[in-house]
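I have a structure here, written as structure tokens, and I will follow up with some questions on it.
Missing here: one protein chain of the complex. Every other protein chain is in place.
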Amino acid sequence: MIEHDVQIRVRYSETDQMSYVYYGNYASYFEVARVEAFRHIGFSYKEMEDAGIMMPVLEYKTKYIKPAKYDDLLTIRVRIKQKPGVRITFDYEVYNEEKVLLTIAETTLVFINSSTGKPILPPQEFMSYFEKFYAS
Amino acid sequence: MIEHDVQIRVRYSETDQMSYVYYGNYASYFEVARVEAFRHIGFSYKEMEDAGIMMPVLEYKTKYIKPAKYDDLLTIRVRIKQKPGVRITFDYEVYNEEKVLLTIAETTLVFINSSTGKPILPPQEFMSYFEKFYAS
Amino acid sequence: MIEHDVQIRVRYSETDQMSYVYYGNYASYFEVARVEAFRHIGFSYKEMEDAGIMMPVLEYKTKYIKPAKYDDLLTIRVRIKQKPGVRITFDYEVYNEEKVLLTIAETTLVFINSSTGKPILPPQEFMSYFEKFYAS
Partner (left out) sequence: MIEHDVQIRVRYSETDQMSYVYYGNYASYFEVARVEAFRHIGFSYKEMEDAGIMMPVLEYKTKYIKPAKYDDLLTIRVRIKQKPGVRITFDYEVYNEEKVLLTIAETTLVFINSSTGKPILPPQEFMSYFEKFYAS
């Protein structure tokens, strides 16, 4: 299993008038977390996209347990629990500085050939990386 | 069952470099849809909040079937399928002008007393409205 | 002079924990206002972009006089005071329902050929429209 932690400080722009992080703003935290997890294992999402593969989100689920607040230094823990194929699923947990679990979430994305618009397998070097971890 | 349609035109700010509506931006469309559904049946979310009840989101799930694009005039169809209690669940469907279904989603919110931070039942006049629809 | 009014209702996502519309969110209101002003005079920004002309913003200035609040039904008044060339300048005023002036702003955009990245004059039919208004 691949696991990576990313820290994000809550911006004022991300709060709403309940003084909570607006429920829609977590999506960009999860995007940052999965991109940084990719970078951590040696893959650049930007380069993959420049090379003609894009990764739209197919499914997104989240549970809000406690609110994140302004200026909180959040830890986003992201996990890839299953070997990716045409699809890849990420799990997320959001913690504040007191290690309190605030939010859990899951996203499923698909690898798409930008030219054809068709689903494809991820690049070979990406797959090879995962072979090491999920080999029988 | 309560059902209401709201139209929202996609803003440039809501697109990303895939030329899709960014997956995190649907959350604000669903917020608009549920607030307008409330207004349609005679309730103002703003007034409810001013009166000391707030409604944070507990759970949010969405499936992205096809992308919404810049300048699309979307129809957000929102439904309240079950009589609300301390919690209320909304279902959503997003259609483009060609009546193609782009996205489905569900959110569960909780009524909270702003002073105590505790869950409470919605205001009586709100409940009365629903009694009519979900009566035995 | 071309003048057009657009109504926008403030979304919860656009508020911050001061209970003001976050100062950065007006930019998308102004974007909507200028796109709707274009639509009003018969031009679609989307079609122009599809035809290979894009319009990045060069300059943006705004003064915040009074805060816009959640659920306010704002009127954005947009004006094109000068005949456009390679550049086009829009002026904006934001009013609430009580006709109180909340914000004033100005943006200057440039017409760019998407293929070459170079500034160009706007399409002829666009220019012709303005000839009528600003002719000597």
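Lettered A, B and C in written order, each chain numbered from 1.
The rule we apply is simple: a contact is a pair of C-beta atoms (placed from the backbone, for glycine too) under 8 Å apart; a residue touches a chain by one contact, two chains touch by 3 or more.
The structure displayed is predicted, hence computed values, not measured ones.
Touching the chain that is not shown, out of C:28, C:75 or C:89: C:28 (per the contact rule at the top). Residue A:11 is the one among A:11, A:40 or A:61 that touches the chain not shown.
Seen across the whole complex, the unshown chain contacts chain B at 12-13, 15-19, 22, 24-25, 70. As for the chain not pictured, it touches chain A at residues 9, 11-14, 27-28, 31-32, 35, 44-46, 49, 70-71. Within chain C, the residues in touch with the undisplayed chain are 18, 20, 22-28, 31, 54, 56-64, 67.
Assume only the chains that are shown with their structure count from here on.
Comparing each chain's Cα centroid with the centroid of every protein Cα atom identifies chain B as the most central. Contact counts per chain pair peak at A-B. Note: centroid distance chain A to chain B, computed from Cα atoms, is 25 Å. The distance from the centre of chain B to the centre of chain C, each centre being the mean of the chain's C-alpha atoms, comes to 28 Å.
Contacts with at least two other chains are made by residues 27-28, 31 of chain B.
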